[in-house]
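All protein chains but one are shown at their positions in the complex.
This part shows chain A:
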Amino acid sequence: MQVTGTVLTTRRVDAYHALTVVAPGIAERHRPGHFVSVAVGGAHSSMVTRRALTVHDVKADYGGTVELVFTVRGPGTAWLAERRARDTLDLVGPLGRPFPLPRDPVHCVLVGAEYGSAVLFPLADMLLERGCRVDFVLGAASADRVFGAMRARRLAETTTLTTEDGSLGLRGRVTDALPSVIADTRADAVYACGPMESLRAVTAVAMEFDIPVQVAVEESMACGIGVCMTCVLPVIGDDGATRMVRACAEGPVFRGERVRFEDVGTIPFDALGAPGGGARHAG
């Protein structure tokens, strides 16, 4: 659904920006893993595509609020970073398919790289409600880009932090710490969000331990509702066939082992409808 949300508060979280927006309807329907899209630049904006944003927190206050986390990457997110309390935002959501939740109170490791961590907090709340054990591994290039370390420490049994420059926690990447966390916590499942490269590496680790891994991908998209076909990636279906599926509609959450990470950014030759795969082509 589309909602004109009102900005309640804004804050800087280290290298990131967070906006809390009153968005009734979106907040109450939100499930962990869902995202929202926002129009940027105001009424006569020259920016025509929407920005997909991660939801860090959902509250019932003021009829329902969502906290959106982003990093400034271009003029659209720069505009968002300039929003102040009482400004309005055009939001559409909740979008995409949320994280599937375990039926039993299992042990879950939640892995977040960069601000991908944000989406894991509503998930952690839900897992804890179900009696799951939650452990966090959060990482980034440097300390100011590790998102949510404090909140993770409050929520989780253990929180392991990694930075590539060693400015916080262990020096290295999340996947350097992940095997021992999985082993120590006797984890039953892994959830991850972050750049494609870290999702690839997290999936490889989980597969080594032979435990299920759910990843939330961050693909750039124009519409967020499944009509523009620009956010596709190669994913293996239940029938074993690879299809170019939409991150916004079939995702953003996928079973890690189903995503062909090595082939993201290409059309694998064996994908359904790939050029030369028996398909004659037009257009």
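The definition used in the following text is that a residue touches a chain if its C-beta (ideal position, glycine included) is under 8 Å from a C-beta of that chain, and two chains touch if they have at least 3 such contacts; residues count from 1.
Quick note on the criterion: contacts and distances are computed from a predicted model.
Participant: Since a chain is absent, check the UniProt entry for it and pick the matching name: "Phosphonate ABC transporter, permease protein PhnE", "Septum site-determining protein MinD", "Dihydroorotate dehydrogenase" or "Cell division topological specificity factor".
Facilitator: "Dihydroorotate dehydrogenase"
Participant: Of the residues listed, A:36, A:55, A:211 or A:233, which one is in contact with the missing chain?
Facilitator: In the full complex, the listed residue that touches the missing chain is A:233.
Participant: Just name the one of A:47, A:126, A:141 or A:170 that touches the chain not displayed here.
Facilitator: Here the residue in touch with the unshown chain is A:47.
Participant: Of the listed residues A:8, A:26, A:53 or A:92, which contacts the missing chain in the full complex?
Facilitator: Reading the full complex, the residue touching the unseen chain is A:92.
Participant: For chain A, enumerate the residues touching the unshown chain of the complex.
Facilitator: 1-2, 39, 46-50, 76, 90, 92, 219-223, 225-233, 243-244, 249, 264-267, 271-275, 277-283
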